[in-house]
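Please read through the structure below; I'll follow up with questions.
Partial complex: the chains shown occupy the same locations as in the complete assembly.
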Amino acid sequence: MTLIRSQAGIKPSAGANAVSTLLTFGALPIVLAICIVVFQLGNPRFLSSANLLNILQQGVFLMLIAFGQMLVLLAGGFDLSVGSVVALTSIISAQVMVAVSLAFPEAPGFAIGAGFLATILVGLVCGLVNGLGVAVLKVNAFIVTLATASIFRGVTLVISQGLQVSGLPRDFVYGIGSGFFLGLPVSFFFALPALLAIFLLVRQMRFGRYIYAIGSNIRSAMVAGVQINRYLIACYMLCATITAFAGWLLTARVSSGEPLLGGEFPLNSIAAAVIGGCSLRGGEGSPTGVFMGVVFITVLANGMDLLRIGSNYQMIVLGLVLVGAVVLDRYRLTDATKR
Amino acid sequence: QQPVTSFPVQLVDGEKKTDADWKLLSADEVTKPWNICVLFPHLKDSYWVAADYGVAAEIRRTGTAMTLYEAGGYTNLSTQLSQMDNCIAQKFDGIILGAISADGVGPLVKRATDAGIPVIDFVNGVKEPSVSGHALVSFYDLAYKTGKYIVEQSDGKPTVVGFFPGPQGAGWSDDAVRGFSDAIKESKVEIAVTRRGDTGLNVQLDMINNALQTYDKLNWLVGVDIAAQAAAVAVRNANLGGKVSVAAFDIIPPVYDDIAAGAAKASPTDFTVLQGRLAVDMVLRLLQGQKLQAKRAGPKPQMVTAETVKSVSKTDMFAPAGYKVEFSIEATKK
Amino acid sequence: MTIASDLQEGEVFASLSGVSKFYGSFAALKDVSLTLRCGEVHMLLGENGAGKSTLVSLLIGANRPNEGARVLCGRACPDLTPLEARESGVNAVLQDFGLAPSMTALENYALGREKTRGGFLDKAAMRAGMMKSMEKLGVAIDPDARVDTLTRAEQQLLEIVRALGGKPGALILDEPTATLSHDESEHLFSTVEVLKREGWAILYISHRMEEIRRLGDVVTILRDGRFVSFHRLADVTNERMIAEMVGREIANFYPQIPHTPGHAVLEVKGLCSGHKIKNVSFEVKAGEIVGLGGLVGCGKAEVARAIFGLQGIDAGEIVLVGESIKAHSPPAMLKRGLVYLPQDRRGEALALNRPIAENMAIEVLGEAGSAYAGFVRTGVLAKLVNSLLARLKVQPAEPNKAVQELSGGNQQKVVLGRALSRKRNLYIFDEPTAGIDVGARLDFYHQLQRLCAEGAAILLITSDLQELVHLSHRVHVMHEGLCTASLEGDKINEESVIAYAFGETP
């Protein structure tokens, strides 16, 4: 019996082995570590617990949205509408909560629950629209989500008339928005199960395998019996729903429904995912990587602020670091194909 | 040039507005090297550069310290909140806040004031009642002034206005819309079209050109600073000078130049630079344990027209030419 | 022996009756019927573009016929989906790889039929399943290797392994051996025979007569999308089948190519490159064909890639017409008069969504005469392309058709066309005849003959043993990155090539 020599057969040297083990996580952790050292030297407050809590608080929303974005990217898509979904959720859930809490002023939990339901509904509907556009109309994801971004924003403005919605239930604002539990922000505890669920979905469940396959080679996925449309739509719906969820938590944090919320998320979430190893061509990337990407971007923004770097220079630094991180990270991939 | 030591302001208490003089603290009256955190929505246009100039100049004059963070645009509320978090965590002595959203910053303002950090609401307006002071001229008032000016100019004749107040959803823009329409109520001035949109110059220019095609009876083009700048270009390009006049409800150097050159008629100024000085003075006074003359105050707006353009002080409105934006200033006081 | 759907040997597993498939007004299949029986190997023959792969796509539910009926396990399936086909036991190895490149071998193996436990993937069970299927075929592929790091042959084997792991029923193999070398092919053949005994229904597509003869029980022949004939293999001669398939007689398959070696055109001295080529030396003279043989993974493809500048050289040198090459990259080598035909046509040779003409003419674009001051001389190129299309009998011969709309074999002909688009002194062909039909193959051999007579040096890398043995004037056999033998004249025969390929001495 012949053995097709699988590449695994080549014995790597011990040194190369250590390096390669290190590099399975990519260069990102190393770059991150360097950044942290630099920031801490530049401002000793950086690693203070207050600032770490800050970073946590700030990163949670991007983390949720980037995880949603990752699902879509894995399946070979693209979601530019996340910003608009955040704004739409913010307005609708706020209006619902205000209305319900006016009707039942003594039961704030009821209003919050209704707001949550509205949030999930908005997410599902927005995601369905995106998914139908991509899967059924078969229009390029870029165009679909650019279009829906415009549509959702238009709807948001029509509904809100451009006005903020205030008067949210106190428990929502002070409990969920700025509350702490066990010394950590409440929103963190809200986000955790969602993140975990996506992690499991992608890494441990059939769903994940299917979306990787769709993103990697849609034809092979179809021939293998994967129901492409169903899974594509599911990806967009999950992405929009988790984004809406983030928008809801963000509404709690900003304590009002905001029609202009979330403009920074589309590009930031894609950038975080790509830095974390997702490919825009689909089928490539992992939750751990995206996690690192979000941490990286959040820490970078926070650290540069703490170093008092002027925002004009921050833009320049951000650009350089973005490319630098990806260049360094490329070594991991080169390494992977050499394996 | 004399250092500014006082300027006319309007003190606002509910509906009541009183004119007064605001005297700035002298450098000696400030006893500690207070460290101020300044938060702006962005620093990409001359309005906010002027604000930066005013704040920085006052910080320098008093020998205190500041660090400025800008959020990158009006859609980036969560970025601004993160920056405010950072300021609180870094234990700045005071905060000057150019808020992206009047409601959205509420909880953090409360957190800051609870932590004993005074927060001065600057330019844009904050609703949270625990905020320590407001240094601003409301865009309602500015646009109202513009509206009244146009009513005056129309002299009772029917007058048609194209109105370009900037993006919907931005609080200042909505205030301006209300102010302007309140001002022209019960006059022969009417708004034919309100076209809202992004504050990009090219975007505004296209919108205005399209409006000029659609509504041929337009006598006035009125808008936010950048729209007025675009309107002057559009009027020039369409050779409508004399037929269509341009006015703004806030001023930036190009609009000022247009007024001086006759390409635009008028714009009120909120003395952005003085507003910056006022904000710093407010926060320093609070830190020094003083009480404010009024919780809400702003420089007394003035109409800039061809007649007054020579008399208003440019350095009270704009950053000087060649000014380098300052993000952080070390204290010179010990 | 029975298989899953309680079908007995000889019973009909699947059938197509009177199916037609149109692409626009073009009929890729017209009124074709075919019956797959359990325990029978059904051969499907036809020229390139005859509609074989299209027929497969109908069977696996990837395409839907415009006319006709599909019956699976006795059930009519007008709306067959790939999922249903798979669940009824239809397992296919398609002509163009259906693997997801960014996933591992195991993930690909289990795709669409992942084993789960409480909703979570049961990775151990899937791994065990894959091991079992690999054992069946007698191959070993690292389950955790990403597919894009596997060689083309390994990918092909993985596809087969994947098909073997499916629900027992039918196995469809669309040119499975086009990229396999002799030895892997042998394993495949014995596997097919085992499955047949187990009662599987097998549909097998190939352009190689030996395989057809060896494995087949019955054969269906297609031409231009139409049914031509059905035979029991025992009752029909090769010549008859070829004649029915091509529409003409083909005799004297491998042409005699005169050997008139001139000066050395290519000298490879002590070449080491990557971890696959350890020390390889040989030379190719003007007017001769040198064959390079060996098992899959022995590094023969890498030799060509290293010469062409697609991978770096660690040691040794490459001498072209007496000149040692220092800086070598594809553009530089093309300028020096080398022609290289890569083995992976979809990955490395074709811009699939671009027209045939652009694909064929891209290499000549850089030559004087095909462009003037940067402007493409469309007339000149059109003439060239049309003559190549005619010479290679590409079907359809429409220069503006996107390559992805061609059948696999016709795509390969486009690649051949590009290689023949320039007159040069050194040609390196890596698996040039993969997937092309007998007629086209013969035409290609005649082109080789002509090139050789005109004094070109040709390096022929092929895993088709007969081709290697019959066409080459000299053969070098590689084994684990080393050149183990250099055969000449009547020393060239299948037995010795196989022996050397295994690292033995006959």
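In this document, chain identifiers A, B and C correspond to the written order of the chains, with residue numbering beginning at 1 in each.
Criterion: a residue touches a chain if its C-beta (ideal position, glycine included) is under 8 Å from a C-beta of that chain, and two chains touch if they have at least 3 such contacts.
The structure presented is a predicted model; accordingly, all values stated were derived computationally and were not measured.
Overall stoichiometry of the protein chains across this structure file: A x2, B x1, C x1.
Throughout what follows, only the chains that are shown with their structure count from here on.
Arrangement of the chains shown, judged by which pairs touch: a linear chain-to-chain path with two open ends. Overall, the chain located most centrally, as judged by its C-alpha mean against the mean of all protein C-alpha atoms, is A. Seen from the Cα centre of chain A, the chain whose own Cα centre is farthest off is C.
Chain geometry summary: the mean Cα position of chain B and that of chain C are 71 Å apart.
Chain centres here are Cα averages; for chain A and chain C they lie 43 Å apart. Each chain gets one centre point, the mean of its Cα atoms, and the points for chain A and chain B are 35 Å apart. Annotation for chain C: no residues touch two or more other chains.
Across the complex, chain A is touched by residues 43, 67-70, 72-79, 81-83, 85-86, 88-91, 100-108, 111, 127, 167-171, 173-174, 196, 325-328 of chain B.
Taken together, the chain A residues at the contact with chain B in this complex read 43, 45, 48, 50-51, 53-54, 57-58, 61, 83, 157, 160-164, 166, 173-174, 177-178, 250, 253-256, 258-264, 301-302, 305-306, 308-312. The touching residues of chain A, counted against chain C in their complex, run 1-8, 10, 200, 204-206, 209-210, 212-213, 215-217, 219-227, 279, 283-284, 336-337, 339.
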